[in-house]
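Handing you a structure now.
Of the protein chains in this complex, all but one are displayed in their positions.
Let's turn to chain A:
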Amino acid sequence: MGKNNTGFSWLLKMAWRDGKASYGKLLLFVFSITLGVAAVVSVHSFSRLLKENIASQSKALLGADYVIESNKPVNDRVMGIMDSLGGADAREINFSSMAAFPGHDGTKLVEVRGVDDGFPFYGELETKPVSAADDFGTGKALVDATTMLQFNLKVGDSIKLGAVTLPIGGALENVPGSTSVFGAIAPPVLIPFRYIEATGLVQTGSRIDYKYYFQSDEGQDLTLLNETLEPVLDAEDADLDTHLSEARRLGRRYENFGKFLNLVGFIALLLGCVGIASGMGIYVQMKVKSIAVLKCLGATKRQSYLIFFVQIACMGIIGGLLGTTLAYFLQQLFPLLLGDLLPVEVGITLSFQSIVLGISLGLAMSILFALYPLMRTLYVSPLQTLRVVQEPQSRSKWATTAVGLGIVLFVFCFSLWLLGDLMRSLFFVLGLLVVFLVLTGIARLFMGMLKKFFPHSWSFIPRQSLRNLFRPQNQTLVLVLSIGIGTFLISTLYFTKDMLLEKAAIEDRANSANMILMDIQSQQVEAVSHTIEASGIPVIDKIPIVTMRVATLNGKPVEAIRKDTTSQVSRWILNHEFRVTYRDSLIQSEQITEGEWIGKVDSDTNVPISVSNSFAEMAKVTVGDPVVFNVQGRLMNTIVKSVREVDWNRLQPNFSVVFPAGVLEKAPQFGVMTTRTKDDLGSAQLQQQLVAQFPNVSILDLKRILNLLEDILGKIGWVINFMAFFSIFVGVAVLMGAIYSSKHQRVKQSALLRTLGAQGRQILQMIAIEYAILGFLGAFMGVVLAVLASSLLAYMLFDTAFAPSWIPFAIILPAITLLVFALGVGNSIEVIRNSPLSVLKKEKE
């Protein structure tokens, strides 16, 4: 007896023959894979393209090959280094300041950038009119285009910056070195470098950046230059950034967001695969007789298994290809959704890498998730052709475990590839497992409880509906899973966004400041205070600020720590110029976690200070450790007496280091004041008055920042919601697949019921109740899990109390229930259209 001689081509042929007759069901599986793959590939490809575009446009983003910058005037040593590099090709001094527009009402916080003519060397100043960029050196200012529109400014109008008034040469649409997010708070104004001094705005306490731009020689190794000069410049409180490091930094900022979106897309794909697993289960059930016949005719177990394996593999490949194509079109939407949050224009292309990713993902996921239901084909007895045979209850435990482990391992590896972080990947997989297990547990518990406490006294229709929820091959588990996960995602994202906005809004609602005045010189404090109070507005806080640097930590000088390669102390601590305040009490945004708060002292020896926990962590100090500060030339010995936890998210001045009252009062200082204006008009009037009298004072309108934050979160939320809705789309596809797959069974059941006298209306009622329960259970569990997850996030990440918004309960929950109900009933109408005789006859045939 020889082997049977079929090859792969026969398997393909059989898979095709069988598939073309079942294409409706298979198409729904393909649809699920397509949507899932599209979600992952679109985000992944877009992130990659964004990174590539940032890298290719890095010079234009910086405007030069490299820049040396410092937040204080550079010393002779740094000058010497720059001279050895051939001298800077362009200089820039920039700071935030209030701008007024003579002849127009209103003032605005702007980022003043005084730059040498010739900058940028790469990219360009995009202005309107275009000639304004060329005329820049003649002594005109270029003002951010949105600000021009906002104040109805025209070319030829004036802008007043401190003591200088310059004609406006044109509207600035894009300039290297200005980010759109910061630009929305303080839009850029470019003025020729030579006017900076004359503004009179470079004063004590002003936060000023000094930049020196360089063009490199051809072939110059910028990485090597960076490695060589970085430690030297570091010691002089200066920094070197090349266009390459700038691109990396910018890339990283968007990478995290991309990674998060990738996970959202991946969940959509997983959801699709759960649908495939469930759909395949029903599909294989329907094929049992055919498999038995094939075995009867001489097909081996392997052959009958492989026919369906080939089918699912082909579906995976087709789904992967279609998903990649859909991803290409979806990517075109991202720039529209994200708008000016993107640092560069992204050209969308369909890359070979995306195609490979899409196909491999479609193939791997569909095969992995179909393996378990496909195993059933191995256990189908050929005896099924003669009579109904009970299949063995349990499949091979080894194979089942291997498939389960394979799925978890693949999901973990893919997450690791997406996130590049072992712990985060582990948490992601664990979190996912918990959500899957909870939803599975709830679905099973629900079915068990229903069986145990079945309401036998109810009337026939609701009883029959409830029975459908736990009958063999029911859809309860798969629908609760898919609806639950989709709802969970959308609700969690909603709660998180809400939490961020709510947290900011609390500050706005309470009787706290909505305007912060910065850079007030000590001699101006009384006058500024008087101006505010004269407008009938209270001064809420007067915060004195003294700048200082760390000189020694635990007795070790900063220089020695820098040279110590084993030191864990952060460079930021060693280089940063700290803005320190002094006061006698704690404020709302802080609380002591270690040590004891000391609010007032009489002597300046071993001053008891309080540091934030992030300072303590980065400086590697704790309560009792000595720290010496260099307070503008004078060394001051302090002891860390307490460590505070500071809520930096609050829109109010917070400090890493706080001195007690009684020590710094006589040190050179400047001030910050906070106030609360009644309305927009009052705010505008006060700003105008202050700018006119105190041009060096910068004003932060918190309401504007809140609006901006809302706008940014809104845009990001759009993209996240867009991806989360993919999960719902996939859920809908899974739902339709489940409904379609079980239609045969429903048609038969309905025909039998109608033969026994049930009316079409009654059958529809049964179906309607069943789907309403399934929709509600899935969506409700999704929202409940989202509340739990958001509470965890609130506790662990945002450190705030979480009060769930009513919107997911009042809108998302009923909307999803209604969607499931409508899809279920809509797809089942055909069930009652068939005449009972035709169904039963067909069944007999």
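Throughout what follows, a residue touches a chain if its C-beta (ideal position, glycine included) is under 8 Å from a C-beta of that chain, and two chains touch if they have at least 3 such contacts; residues count from 1.
By our rule, contacts and distances are computed from a predicted model.
The unshown chain of the complex is recorded in UniProt as "ATP-binding cassette domain-containing protein", chosen from "ATP-binding cassette domain-containing protein", "NADH dehydrogenase subunit L", "Beta-ketoacyl-[acyl-carrier-protein] synthase family protein" or "GntR family transcriptional regulator". Check A:K154, A:K301 or A:H530 against the missing chain and you find that the one touching it is A:K301.
Of the listed residues A:T165, A:S381 or A:Q765, the one in contact with the hidden chain in the full complex is A:S381.
The missing chain, though absent from the display, is touched by one residue of A:R77, A:K289 or A:K678; that residue is A:K289.
Hidden from this view is one chain, which touches chain A at 1-7, 10, 13-14, 17-18, 20-22, 289-290, 292-303, 381-383, 385-387, 842, 845.
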